[in-house]
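As structure tokens, the structure follows; a few thoughts come after it.
Right, subunit A next:
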Amino acid sequence: MMDVRSFAVIATVVFGIGVYGALARRHAIAVIIAIELMLNAAVLNFVSFSRLAAPGSAVSGQVFAVFIITVAAAEAIVALALVLALHRALKTARLDRFNMLKW
Partner candidate 1 sequence: MGETLFLDLKDFALAVAAALLPGGLLASVSALISAGAVLVVAPVTMMFLTWVERKGVGRFQDRYGPNRVGPFGVLQPIADGIKMILKEDIIPDGSDRLLHNIMPVLAAAPVFLLFLVLPFGRGMVAADLNVGVLFFLCISSMQSPMIISAGLGARSKYSVLGSMRAVVQVLSYEIPMVIVIVAVVMTAGSMSTSEIVAAQVRDGWFVLTPWGAFGFIVFLIAATAEANRSPFDMSEAESELVAGFHTEYSGFKFALFQMAEFLSAFASAGLAATLFLGGWQGPGFLPSWAWFGAKALGVYFVLVWFRATLPRFRIDQLLALAWKFLFPLSLLVVVAAAAWYFMPLLPALVTNLVLLVGGYGLLSSWILSEFIRMNAPRAVPDAR
Partner candidate 2 sequence: MPADIAFAMLGVMTIGGALVAVGAGNLYRAVLGLMLCLVGMAGLFLLQRADFLAVAQVLIYVGGVAVLIVFAVILTEREGEPLAAAVNPRMVPAALILGAGLTAVLVSVLWRSTPAESPVADVTARTLAEALLNRYLVPFEAVSLLLLAALVGALLIAKEKES
């Protein structure tokens, strides 16, 4: 039960849930949450599959995971700042209201 496959299945399911959330949710912050889920599923995959690498290079997967966590944090900060700026301009954080470029 503890082989790489079962971890990968969990990561896949979380990724799928994240895809659903990112597409279906209406509130910008909810979409950010869903994107965080997807990024974390990727981190889990990197950690799990690094176990299959040659003994000396198993660390590479975890290094990648560190980078993803860092980039995800930076992404969350910038995205939240954007949501705040949009909220200040348009008084809403609902994505379907951000339609000024449509016409």
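In the analysis below, a residue touches a chain if its C-beta (ideal position, glycine included) is under 8 Å from a C-beta of that chain, and two chains touch if they have at least 3 such contacts; residues count from 1.
Picked so that all candidates are chains of the complex that A comes from, given by their letters.
If you're wondering where the values come from, they're calculated on a predicted model, not measured in any experiment.
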Selected neighbour of subunit A [touch, this complex] from 1 or 2: 2
Candidate 2-touching residues of subunit A, taken from the complex the two chains share: 1-10, 12-30, 32-34, 36-37, 40, 43-44, 47-48, 50-53, 55, 58-63, 65-67, 69-78, 80-85, 87-88, 91-96
